[in-house]
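One protein chain is absent from this view; the other protein chains keep their places.
== subunit A ==
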Amino acid sequence: MQNLHIPATSYSPQVDFDFARHQLSLRGESYPENASVFFAPIMAALDAYLAPLDHVRISVDVQLAYFNSASTKAILAVFERLNAAAVAGNYVTVNWHSDPDDDTIMEFGQEIAEDNPALDVHLLELA
């Protein structure tokens, strides 16, 4: 299926879903005016990509400097889908980056790991 690439703006992240290589990344800032409008096509592409996968190694890289409350909810939904794919027999590694001064983003990475035990989550420092 077609890869998904959305360039970053000052308030929305760069989305690079290289489905052919099974590498997904989110980088930058996320506070679009309407997070559900922004994330809807991302979720749709992710669902279409994940549905037929079996025994595939997927690598997810998240380097977000800031995300607002509505984006937080959408990001959680992304990881719920990935967790379901891992439960269904795929292997999903998540590299979750946060600034060492940012407890909120680091703790949210921990919560994602706790909520979605089928994911292999690594908490890393943002470079």
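By definition in this document, a residue touches a chain if its C-beta (ideal position, glycine included) is under 8 Å from a C-beta of that chain, and two chains touch if they have at least 3 such contacts; residues count from 1.
Just so we're on the same page, contacts and distances are computed from a predicted model.
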Inset, instruction - Write down which listed name, "Monovalent cation/H+ antiporter subunit D family protein", "Carbohydrate ABC transporter permease", "SiaB family protein kinase" or "Cytochrome C oxidase subunit III", is the UniProt protein name of the chain that is not shown. - result: "SiaB family protein kinase"
Inset, instruction - Spell out, residue by residue, where the missing chain touches subunit A. - result: 9-11, 31-35, 37, 66, 68-70, 72-73, 76, 99, 101-104, 111, 115
